[in-house]
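Here it is, the structure, as structure tokens.
Missing here is one protein chain; the remaining ones are kept as they sit in the complex.
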Amino acid sequence: MFDLLTFGEAMVRFTPDHYKVMEQADTFRCYVGGSELNTAVGLARLGMKTAWISKLPDNPLGRLILNKAREQGVDTGYIVRDKENRAGLYFMEQGASPRPSQVIYDRQYSSFTTFRFKEADWETLIKGTKWVHLSGITSGLNADLARVNLEILKLAKARGCMTSYDLNYRSRLWPPDEARKAQEPMMEYIDVLVSTEEDIVNIFKIGDIKEEKFQDLDKERYFNVAEEARKKFGLKIVCLTLRENKGVLHNTWTAIACSQGKRYEDEKRELEVIDRVGAGDSFTAGFIFGYLEKKDIRHSLRFGNAFACLKHSIPGDFNLCTRDDVERLLKKENLRIKR
Amino acid sequence: MFDLLTFGEAMVRFTPDHYKVMEQADTFRCYVGGSELNTAVGLARLGMKTAWISKLPDNPLGRLILNKAREQGVDTGYIVRDKENRAGLYFMEQGASPRPSQVIYDRQYSSFTTFRFKEADWETLIKGTKWVHLSGITSGLNADLARVNLEILKLAKARGCMTSYDLNYRSRLWPPDEARKAQEPMMEYIDVLVSTEEDIVNIFKIGDIKEEKFQDLDKERYFNVAEEARKKFGLKIVCLTLRENKGVLHNTWTAIACSQGKRYEDEKRELEVIDRVGAGDSFTAGFIFGYLEKKDIRHSLRFGNAFACLKHSIPGDFNLCTRDDVERLLKKENLRIKR
Amino acid sequence: MFDLLTFGEAMVRFTPDHYKVMEQADTFRCYVGGSELNTAVGLARLGMKTAWISKLPDNPLGRLILNKAREQGVDTGYIVRDKENRAGLYFMEQGASPRPSQVIYDRQYSSFTTFRFKEADWETLIKGTKWVHLSGITSGLNADLARVNLEILKLAKARGCMTSYDLNYRSRLWPPDEARKAQEPMMEYIDVLVSTEEDIVNIFKIGDIKEEKFQDLDKERYFNVAEEARKKFGLKIVCLTLRENKGVLHNTWTAIACSQGKRYEDEKRELEVIDRVGAGDSFTAGFIFGYLEKKDIRHSLRFGNAFACLKHSIPGDFNLCTRDDVERLLKKENLRIKR
Amino acid sequence: MFDLLTFGEAMVRFTPDHYKVMEQADTFRCYVGGSELNTAVGLARLGMKTAWISKLPDNPLGRLILNKAREQGVDTGYIVRDKENRAGLYFMEQGASPRPSQVIYDRQYSSFTTFRFKEADWETLIKGTKWVHLSGITSGLNADLARVNLEILKLAKARGCMTSYDLNYRSRLWPPDEARKAQEPMMEYIDVLVSTEEDIVNIFKIGDIKEEKFQDLDKERYFNVAEEARKKFGLKIVCLTLRENKGVLHNTWTAIACSQGKRYEDEKRELEVIDRVGAGDSFTAGFIFGYLEKKDIRHSLRFGNAFACLKHSIPGDFNLCTRDDVERLLKKENLRIKR
Amino acid sequence: MFDLLTFGEAMVRFTPDHYKVMEQADTFRCYVGGSELNTAVGLARLGMKTAWISKLPDNPLGRLILNKAREQGVDTGYIVRDKENRAGLYFMEQGASPRPSQVIYDRQYSSFTTFRFKEADWETLIKGTKWVHLSGITSGLNADLARVNLEILKLAKARGCMTSYDLNYRSRLWPPDEARKAQEPMMEYIDVLVSTEEDIVNIFKIGDIKEEKFQDLDKERYFNVAEEARKKFGLKIVCLTLRENKGVLHNTWTAIACSQGKRYEDEKRELEVIDRVGAGDSFTAGFIFGYLEKKDIRHSLRFGNAFACLKHSIPGDFNLCTRDDVERLLKKENLRIKR
Partner (left out) sequence: MFDLLTFGEAMVRFTPDHYKVMEQADTFRCYVGGSELNTAVGLARLGMKTAWISKLPDNPLGRLILNKAREQGVDTGYIVRDKENRAGLYFMEQGASPRPSQVIYDRQYSSFTTFRFKEADWETLIKGTKWVHLSGITSGLNADLARVNLEILKLAKARGCMTSYDLNYRSRLWPPDEARKAQEPMMEYIDVLVSTEEDIVNIFKIGDIKEEKFQDLDKERYFNVAEEARKKFGLKIVCLTLRENKGVLHNTWTAIACSQGKRYEDEKRELEVIDRVGAGDSFTAGFIFGYLEKKDIRHSLRFGNAFACLKHSIPGDFNLCTRDDVERLLKKENLRIKR
């Protein structure tokens, strides 16, 4: 039915203007975002047919979220609405070195946390759908939602979809042990695992924890972690996104992939960071796009990285760049003003 | 200890710019407000010593609320902080005829809803305090808070404070019957009851319900309702605020009071409405100010009305006018530009 | 296929902030609008399935227009894109008495002006579609587009759709004579004609021209004009929208309808004007909604009027109110703040 | 050399956004204004050649003021610059009934207050200039400036210019007695005196002081005051501007003139007030324009009133309307949106 | 008559706030710019007498453009106005690495494109004028305008003006071949040619095209290209501006000049880019200023570079820095806050 089906929560995001901290904010800019929706939006921007399944309150904030997804071409026709609960919110303070950016979630008791598997017609949705993407945030919200994620993965696998999963570990949602217990059973239904090395190490105890070294990119070590995870869970592909924080407003980005013993890497790009939220989701979108287009991991990795890098220049969670933007970047066009 | 002590919840308020509805908002202006805090701020602006007791999360939104109260001179030194819960929020869409303004509360599960009587040292706070003001919003949040309100009233009465209570009925919080049951026992400890006629009729079934007539000001009927309530509960003073909605942006305001068989009324003013939230709280603040100053009901009523009318011209919940502004209005200075 | 199909141009609209005139503007707020799209958006907001056919450049401004239509639930899947031409723009200065608001169009040479009938698959689009709505703006853009309008009307009529047409005369596009010649042939394919009295008088020379009297609402005269037009062209229903400009920011609104000798009128409402652009389109949307729902002209007129009145409170061309808002207004709920 | 030459101070004006009072303002909009400059700008907008003589600091604020005058076509080539003093500032809080708007001046010690007659080449400037306009604000700033005003008037009169003077009494600058003493000697050199009745009564003790009646327009009384002043000082024309403050945001405006025993009046217009500062200066500009064009007092009065009324719709001190706008208003075009 | 006379088009520029892309913009900041006007503004800011000849529509956008030029002291008294055509517009999206900034022109059918030589009194304008500056953008708009450029150059040369020309190649306006054919005949009337190496290579096929190397500054190669062009066309001076795009927001800038076999170079500066549009025009303005002041190429080059570098810190197309700013930079004052 779709090129990509995603399931997860999206929230209204409030960000103070002008690098202000929340305590001094007089106005907040408003965006919409959530990991799985961000991925669906990314793929829609690249020209594919995507749907996002979620649950939203039937009030102005719920409509705001739905409409912003629809604006970008994501199919929102299967979203469940309720009248009892609230919309998830989050607040983001944009930092500058040496003050890191900060996210404060206010998503408890949201409509989405009450979603149950039977609230969507998954058989119909998955039929003819090429790819299903889920993330560990949903699994971390509560045990019911972890079960929904597992059910979707099982069904998608059974119906022949490609499946991907972004670990997206959030320490404020659950401890690593719980994350491991809930997500290990999902691994057999996953084709592509996307993560940072840090999350894999924390959750699955694969590789060494050397937190102080995360800043520099020691690729060999990262490949080893990726490969070990791939083998342990019998995954088709493992992607690790690698970010250096030279400053809060100056990052570098690359990602690696391994698949069936092969290792794929790509150039590392310098980023002037306007808004880094959703970059990982853009990577996933770009990777899926590349893969659906050419079934080529190297191409997918390059496309995913380019799309992720471009995301950093766009305010909000959504990546509003287009396929043309990605292709110009891959062709190494210079940074001069285009006119 | 204070001229006025209040207890209640304050929230962060988000209002879209430029009369936008929430679904189209790209920026939200941020204010802080809550009925009892608004009253404390009003009295502080008029030059009195006020304190506000509440419970707030120990996070940026909690600090934002506390700081905005402190900015206006309200004592915030007795506010309880917790680390488990959230800050109450509310969203306000400013309307224009024929679209009424709309408030959407998102205050469930807030820190304040977990407040218990023993969390503040009420004996110390009330000792030497002249006036204690509470409202029906707190009572409506949950049964525990209704009990806290009752306990505070009992103690305040026992220690010789003047007490006031604004019914402030919110139909989304509780049905009228529940509001009656919870609040009737409080009445014997209340000196001054502030309300609209509508709320008294709805909750206490005093007077006739003629909803379609609320628009025009039939003072005789209002006095009867006020007087009946005063007698029934043995209150010292009952004030009814009377608003006509000629438009959303054009209102009139006056209020009446009755006390020991005497009836007090005041002129009705035309209002160009910039932001009407908190006008009732301003009335209460002005009334208390007038009463503490002169123990004269007519003066209190006039001062309360003038302060309430001025509130409509100030964005946000707080009334930032000063005693000078009120006195100029009472002297009937014209509306020319002051320079 | 759809409840409503519309065809026409939409533009990016730029409006200076804070009632500034364009010469002093430092920032412009950006909206999207166009008569037929506004109508489609209105019906989509009310819960119906609508599509908008148009032609847009394949550039950021073209995408901006398309996305804003899609955000509100209008089907944009049939819009034609080109790479040669530009997006239509318009600038609007919001006035205040005695300075009227002013619109400056910059829509020449737009992609839409090159649209030809064969660029859309009209047979497919119209099949199963209940209602087709067009307007005189399209006809006035150029002779080719007037022909497209005529072709669509013929086909829609032939396939059993209800058809409506808003005269929407713009004197800067064409002289009355030309407008008459191009549009008279369309009349036989139109079921519902929506217009102001002024436009009918100007174009079709029906009724007297008494320009100086347009301010007050002389309903008898209006009914006569409507009835005469209805008879002359064999229309099913003629609706005339009636606006009084008491000020730029204070209007009144009502509309009348006549059909088969019957005259329908409705209450007149006072409006605090935030943005009056698109009110007529909202009337049409509300009228169509009412008619599709109940086939009752009185109901349609009341629904159309209520929806049109609400539009005046919403910035931008689109009416973002909902069915609930309309029903609350029809129930004559008061203008108090809703909470 | 010029159609109009003016002399006076202009200041940078700061106004909080959104009807905020200064204490809550987080952003201030910035404008430039000053009575005599406003008049020069008005006449330049109407198409005439105007110059403004002043003294400004040679710093960014001084340049800001000069540039904003130049932007509107006023000749700024004769402005004196210094390096020692500051730019005058003023703060304006926009009110809403019942809170009047308020201006707080911060203009002491400005460069302009040090201006002396010899700093400009008045002979050259006045040669060939048709009209010289001054105001009582300058005279009130200090005795030196009052002397400069007197010298300019003498010279202008001697060289055959028309001269006008706006009393513009500011009670914070000087007491009425002082204003009378300083300005009575100027009267013999003035052709056209522009004032409110209130200022003439206060300063020259002409007519009765009935402050409580200023709200309603008792034209007979106003004509008497105007006529008495005209006779007393041997003025050619006296104009009184008449404003009713129905609300802060709803005013009416008209003006009367008397000359050689003849009385001129004009229609009174309803105004939706966006920004009333500078309306009197617009009246003067329109009156001068009308007089220079046709030497007809009735025409001048009508033109001045129309231009003054339009000013109320424009944010800032300057009237950015054009001659076309005035003529459309004089032709009584309706308030519909122009497109 | 003037120190500098320029001729060309200026447009209203719209830029989304906060690095937003156009599709997500809710507000656009508005500026005015155009290469030749930018140069005139720069020279006016530095204290010289400049005029800009152009053609603008007689509507608010046309007045906006004219006024913004006049605000900065450029003589706008010779601009032609028409009532038939539109104002040129352009949209600029500010990028951040790796997303380059992007300009979308919407300037077709503008008033300026209809300008013909006879619409200005060139003999009068050029008489006594020291320098005439034109650019290749005008030549690229259409063949008529290329002819106007040629006529102006011939006349200026004949009347003894210094002439300069900025190639300013825009690939969206015309192909290189056409640009060569139209502009080669102009070369003999040009004293100073300003360009990037890229444009000279593309248009005149001088030097090698090594596009991938444009990022680093190989000065020897640049001097060779400049010298070859100078000789080929018998130019007095050729200036090449050299920009490195280390990032979108981090550039370096320098420029070289060659004249009569001598080569001039200058230091390269690091730039934190706020807005790079108009930097080349600032270089030209600074160069002309330096040359008119001292007739010294080294001085002119240094002055031009410093002024161009400062431009990058100013939002909008105009360089609002002053001569003091340039001189402080040339004295190598540090970057500490000045107070």
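Per-chain residue numbering starts at 1, and chain names A, B, C, D and E are given in the order in which the chains are listed.
Convention: contacts are C-beta pairs under 8 Å (C-beta built on N, C-alpha and C of every residue); 3 or more make two chains touch, one makes a residue touch a chain.
Every value quoted in this text rests on a predicted model; they were computed, and no experiment measured them.
Within the set D:E93, D:D191, D:E227 or D:E244, the residue that contacts the chain not displayed is D:E93.
Check E:V273, E:I288 or E:L301 against the missing chain and you find that the one touching it is E:V273. Touch with the chain omitted from the figure is made, among A:L125, A:L249 or A:L271, by A:L249.
Residues of subunit E that touch the chain left out of view are 17, 29, 269-274, 306, 309-310, 312-316, 318, 320-321, 325, 329, 332-339. Touching the omitted chain from subunit A are residues 18-21, 23-24, 95-105, 170, 172, 212, 214-215, 243, 245, 247-250, 276-277. Subunit D meets the missing chain through residues 14, 17, 21-23, 25-30, 59-61, 63-64, 67, 86, 89, 91, 93, 104, 106, 108-109.
Note that in this section only the chains that are shown with their structure count from here on.
Separating the centre of subunit D from that of subunit E, both taken as means of CA atoms, is a distance of 41 Å. In this assembly, the C-alpha centroid of subunit B lies 62 Å from the C-alpha centroid of subunit E.
Residues of subunit B in contact with two or more other chains: 17, 21, 23, 26-27, 29, 104.
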